[in-house]
Structures are given as structure tokens and as C-alpha cells.
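First up is the structure itself, then whatever we jot down about it.
Every protein chain but one is kept in place in this view of the complex.
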Amino acid sequence: MDKKTIQVKSLFRPAIIVPAAVVLVLCLLPQFIKGYPLHTLTLIILYAALGSAWNWLGGFAGQASLAHAVFFGLGAYINSMLQVHFEVNPWVAMLVAMAGVGIISILVGLPVFRLSGPYFSIATIAIGEVVKIIFINWKATGGAVGMYLPIRESSLLNFQFNDKAPYYYIILAFYFVAVSITYWLKNSRSGYYFRAIKEDPQAAKALGINIVQSKLLAMVLSGMMCAMVGSFYVNFTLYIDPDNVFRFMTSVQIALIAVLGGVGSVWGPLIGSVIILLLSEGSRAYLGGIGAGLDFVIYGLMIMLIAIFQPNGIIGAVENYRKKKRLKKRQMQEATDAAKEVGDHGAA
Amino acid sequence: MPQRRWAIMALLELTGVTKRFGGLTAVDNVNLVLNEGEILGLIGPNGAGKTTLFAIIAGYLKPNEGKIVFNGVDITGKETHKIARMGMNRTFQVVKPFSDMNVVENVMVGAMMRNASVKRAREKAMDALEFCGLAHRADYLGRELTVANKKRLEVARALASDPKVLLLDEVMAGLNPSEVRDAVEFIHRIHARGVTLLVIEHVMEVIMPISHRVAVLNYGKKIVDSDPKQAVSDPEVISAYFGSTDEGRGDASC
Partner (left out) sequence: MFVQVFMGGVLLGFIYVLISLGLTLIYGVMGITNFANGDFLSLAMYAALVFNVQMNLDPLVSLPLVVLLLAAFGALAYQLLIKHVLKASNMAQIFVTFGMMIFLRGIMQFAFTANYQMVENPLVSGTLNLFGASLSKPQVVAAAGALIATIIIYLFISKTKTGWALQAVSENRDAASLMGIHAQKMYMLAWIIGGACVGVAGSLMAEYSYIYPEVGAPFGTIAIIVVALGGFGSVPGAFISGLLIGLVEVVGGFYFEPAYKYLLVFGLYFVFVVLRPQGIMGKRRA
């Protein structure tokens, strides 16, 4: 085998081919689907981005947040308040929202990261409820009624379009940012540190890892990504209210998407998002007419089944299969090792 | 400090370190010096306060009183990760591998303390694994190793971070005789790399031959600090180990 064939071969590895195909398909999809399906697809990508953001904190660093809707909602609110009250350009507003949420996540993270396990998750629930109550009662944000964004001319600069496709491409670009960050985490010191903290914080400390700093980094990255997606969301729907963006179930759904897809994986959140959104949108569309509530019944049932039968997520299941194969190989190797050792001792 | 290289230098110095839990004094006014290039054995019966003392040195617990100086810097009450970065590293009595990471990745985390680049860290980790005789288990998950290998993994992880001082907490407990022989040889090799060692061991027979000097703790107090031969014949040590119960003898024989 000469050098050239090796290079060509390595280009066609599944690890490169599959993501490339996924990216290509995602980019081409709006050529074939329009209208409501494209709207759903946009939401799928949106949730995949949120799930990826959750994954950095929950999947890598092991801090299972149940308040990611707060980051998402705060991003959306800061963005729309700047647009409505100060007539700031939506893109500038987005950057400000991301910075703002970044700062907020540090302020929230410092006390909350003293807690672990269920205490951490429940404290995040409490934060979510507090933020929701504040926004329901706050006049400047329109209270429970919410607020509308001013309608502007269709242009990229205005973040408003007559067509759905540009929205889709924007969120897709945001999602690719999230995917790149996940790739980076998988192959960087910070990513290894996050995983070490998740596995054993005491041992991580002994290896020179500043736990609070690492967790804060995960939280800030995660929060800012959610704020970015939240900014997209409000420009996409042009309307926002507290019940819509700060819903506890939204937080649950974000976590669920990441866990179902596969904790700590790059493409897991996309798989999770496709399944969860098709499930919830699908059951709403097909069963909503028969009787209110049946969609929830199916959705709830599916969540329970997944949690019981596929607790490691889809990617996790694939990895388990690979692990089993590796284990078989290993047993054989160990058998030969043992035989060798006996031989060595015999010689000595 | 090249001008002091040939002088005996105290790398780690504990003065009057005391730790109380409620009414119990786990570590009682301990003074201890660890010289550069030394292997110091820290022994004592169960519950003598050895592991507590380790936890204090490594920054897991804050002492109620006393001072700890490492490499000329006061590290009393400093955070664990900062102490680790200064070049003092430890292993755990109850092993703590990163169970769902594989063996190289485990060691890479240690190597990353001095190498920001993942690629460099991987090379460094492979070196450490080679040194510890674990290279053939590189792609195993942390959880899949035997106890003896988990202990080696902890050492490899610590060594990958290039420590000046390594605190070994009962690395030989629970090993069979042939594994203990390997471990003794292993400790000598670590020392030959220029690492100063503070070794906790419950079993006296194991620690005596490898230590340059031993300190004996009993009920939180340091009762003896001498060369190993003197320590074994010290009446206080004998009564601490064999006096009231024969628990020590039982452990020592196995």
C-alpha cells in the first residue's frame, strides 16, 4: 500500500463519511420540503442545538441541569427587550444576549456548583421557577401576556424573512457551531477535564483540575449557546411569553434529547431531537384531533420505554455493541497473555 | 536553586499539624520532614490517622492548627488542585480510576496538567503506561482492570503529571505476595526516576525494606521517626502494633 491509497482510505472512513453525508442532507433538505414540515425541521435543528449545549454541561461534565430553558428564555427575552425598547439590531442584540447570559450563568453557577447529584438538579428547578415568576410579573417584559417584535423588511440584517428557508439555514449554521464545539470538547483538554470531573471529582482534583473553573466553563459555554438559539427563536416566532420559553417541560425536553441521543456524543442530540420532536409533533398532529391528551399519553409512554430499554441513548447502544465485540477480542488476547506468563514463570 | 542541590533539602515540612473531628483528634501535633530524594514510610495501625494526614497534606482537609510548607511555599489550606500543580501528587487508598474512560485517557488527564496539547498528553501517557507496565491494557476501560492494575493506573496517572513528590496511600494493600514483590520493585523504579516518595503502608514487613526512614503514627501522634531498623525494635511501636490486639499481626501475615 503506498501513501496515496492510505490517504484516500482515511478520507472514506465512516467517521468522516457519515457526518459529511449528514451535513449534506441537512443543507439540501429545504429544496424538497416546504411549509409546516420545514417549520418542524427548523425546530428539530433548534432543539438539537439546545441538546448539544446541554450535553456539554450534563453529558460531559455530569451536571444534569433541569433549567436549560432558563438560558434559552433569557437569551430570547434580552434579545427582544433590546429590540423593542432600544431598537437595537437583532444581531447585535443576540451578541449582547449571549454576553448577558454568559455573565448570569457564572453568577448562578458559583453557588449552585457547590451542590451535587439530585441537589444540583433540584436547585436548577428552583432557579427555573424563580425566573418564570419574575418574568410573569415583570411589566417591562409584558408580564404574562408577553411581547411582540416589530415587523421589519425581509433581510438578513433585520433577521426577518418572508420565507422559512433562510430561518432554517440560520439555525442550521448555529447548530454547526454547536457541533464544532462538541468536536472540540471531545478532543481538547477541557473536554477531558469535564469527563474526569463527572467520573470522580476527588481524583480529578488530585490531578490538578480546578473543578469550579471547569464547571463554570461548561456552564458558560452551554448558557451562551442556549442564548444564541433563544435569540434565533424569538426572531423566528416574533413573539415571546414566559410560559412559552420558561416552561419546565422545555428544560426536561432539552435534557431528554441529549440523553436519548447519547450522553457525551457529537451527533446524539440530533438523533434525540429528530425522535422526540417527530414523536411530540406527530402525536399532536395525528392524535390531537381524536382526543386532547392522547398525544401526551403516547409521548410519556415512549419516554418511559426509552428510559427502561435504552437508558444509554441511541449512540450508547451502538457503542455497547462495539464494546462487546472488543471484549471478545480481549478475552482471546488475555488467554494468550496468561499462557505466555505461565511460560515465563516456567522459564524462571 | 543549583547552589543547594548537594545539601539535604526539606521538600515538605509539617509543623504542629493537628486535625480534630468533633471530640476526636485524628492528627495530633505532628511534625514531619520529607527530604528531597527520600523514601519516607508512614506507618501505624488502623485508624492511626495516616490517611487523614495525607488528606491534609494534599489539601482535601484543612488542619485546625499547624503549618505545611512545600518546596519553600506555605501550602496550609491551599486548594488541592493548586497543590497538585505545584508538583505534589497522590494516589488513593480506595482506588479512584475514571471508570468509563479507557486507561490511556485516564493517564492523559494526568499528563494534561503539564501539557495543554492532547497529542503531547497522549504520548506522555503512553510513556507513563509503558513505565508502569500497563501499556498492553491501554484500551481497557478503567473499570475493567484488576485491583492491582487499578492501583498501577493511579500511579501512572500521577506520574504522568511529573510530580516532585508522590504520596502513595496503601498501594500494596490487597495484593497477593507476587504482586507485592512487583510493587516493591516498582516503587524502587519510581524513586530512581527522581521522585521523592511518602508511602503509607499498613503492613510493616513491606515498608521496612524500601524506606530510607519511617515515621510511625499512633492515635494521631507521631511516636517514632527513625531509620527502619530502629523503628521495628522500638518498644512503643511494638506495643502500638502488637500490644492490645493482634490485628496488625493478622494483616501483616497475609
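Letters A and B mark the chains as written, and numbering starts fresh at 1 in each.
By our rule, a residue touches a chain if its C-beta (ideal position, glycine included) is under 8 Å from a C-beta of that chain, and two chains touch if they have at least 3 such contacts.
Here the structure is a predicted model, which is why all the values come from computation and not from measurement.
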Contacts of the hidden chain among displayed chains: A
Which of A:43, A:95, A:127 or A:238 contacts the chain that the document leaves out: A:127
Sole residue of A:37, A:150 or A:311 that reaches the chain not shown, by the stated touch rule: A:311
Residue, one of A:37, A:111 or A:150, that touches the chain absent here: A:111
Of A:16, A:278, A:297 or A:327, the one touching the omitted chain in the full complex: A:297
Hidden partner chain, residues of chain A it touches: 58, 64, 111-112, 114-119, 121-123, 125-127, 129-130, 133-134, 136-137, 248-249, 252, 255-256, 259, 263, 291-308, 311-312
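Here is the rule we go by: only the chains that are shown with their structure count from here on.
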Touching residues (chain side chain A, partner chain B) in the complex: 187-189, 192-193, 195-196, 199-200, 202-211, 326, 330, 337
Residues of chain B touching chain A in the complex: 58-60, 79-82, 84-85, 89-90, 92, 96-101, 105, 108-110, 112-113, 116, 118, 121, 136, 139-140, 142, 154, 157-158, 161
